[in-house]
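Data first, discussion second: the structure below is written as structure tokens.
Only one protein chain is missing; all other protein chains are in place.
As written, the chains take the letters A and B, and residue 1 is the first residue of each chain.
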Amino acid sequence: MLRQASRTLSVSTGGAGLVEITDEVRGWADGQGMTTGLLTLFCRHTSASLLIQENAAPEVRGDIERFFARIAPEDPSAYAHDDVGPDDMPAHLRTALTQVQLSIPLVGGRLALGTWQGIYLFEHRRRPHRRDVVMHLLGE
Amino acid sequence: MLRQASRTLSVSTGGAGLVEITDEVRGWADGQGMTTGLLTLFCRHTSASLLIQENAAPEVRGDIERFFARIAPEDPSAYAHDDVGPDDMPAHLRTALTQVQLSIPLVGGRLALGTWQGIYLFEHRRRPHRRDVVMHLLGE
Partner (left out) sequence: MLRQASRTLSVSTGGAGLVEITDEVRGWADGQGMTTGLLTLFCRHTSASLLIQENAAPEVRGDIERFFARIAPEDPSAYAHDDVGPDDMPAHLRTALTQVQLSIPLVGGRLALGTWQGIYLFEHRRRPHRRDVVMHLLGE
């Protein structure tokens, strides 16, 4: 019988960069006792986003952070919006270039993540923040 | 009892930039009388996309438009595909860098959007267009 479950995950970030949340997400999803379904993650912010990325080499996370800092640089002369700090508009652009939502099928009782895929909260502001990620699971 | 609803939203755009559709989407979703579920929006075009972004400072929208115009510039010498106008290939690239689909959980009778999140249709062509966004809600 198809049913739904949902919960909000609160993630502490320590400045711009990737924070892995795979274990928390998988732990919650596994606990719902479903075999087949669809898990959706939704980040309720405009300066943080979600990313599925390599979970093996830690340098990948640094390279990703530096790439986005380069492609959407802090540069007050480039943006009209600057009242919340020089890292705010770049944070919105980095969010636009990535995603605030991810859905992952649940098949055979397991999330369909590949071997090298980890789920990350991508913080785009310089300072630590607390970010809410809504988890929603529909399945049976 | 889980059930589904769907409808197509037609959005008029006035040239490249962001058009907010939060009220239309929320109004339709609220009208389905569900408490928990998953709303999916799907943009049926390759020169327009969907974005969840800051709904407060209007300059953010202008900065986003200018950023994408810079990152995927109109430059006939850069692209092989140019028969539909110089703004067509950049429009496809801008679509590729953002999303044509967004899913938002419905929790406690409300879409899980954060306080500062608005839903936008992101038009990438210079001229006005009419864009179809399919809304699909699954819940109870």
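Going forward, a residue touches a chain if its C-beta (ideal position, glycine included) is under 8 Å from a C-beta of that chain, and two chains touch if they have at least 3 such contacts.
Here the structure is a predicted model, which is why all the values come from computation and not from measurement.
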(request) Among B:Ala29, B:Ala57 or B:Ala72, single out the residue that touches the unshown chain. (result) B:Ala72
(message) One chain isn't shown here. Among A:Val25, A:Ile64, A:Met89 or A:Val133, which residue touches it?
(response) A:Ile64
(request) Kindly state which of the options A:Val11, A:Leu38 or A:Met89 is in contact with the chain not pictured. (result) A:Leu38
(request) Pick out the residues on chain A that sit against the missing chain. (result) 2, 36-38, 51-54, 57, 59-60, 62-64, 67, 71, 97-99, 102-105, 107, 112-117, 138-140
(message) Considering the whole complex, not just the chains shown, which residues of chain B touch the missing one?
(response) 2-4, 6, 38, 40, 42, 44-46, 71-72, 78-81, 83, 89, 92-93, 95-97, 99-101, 103, 132, 134, 136, 138
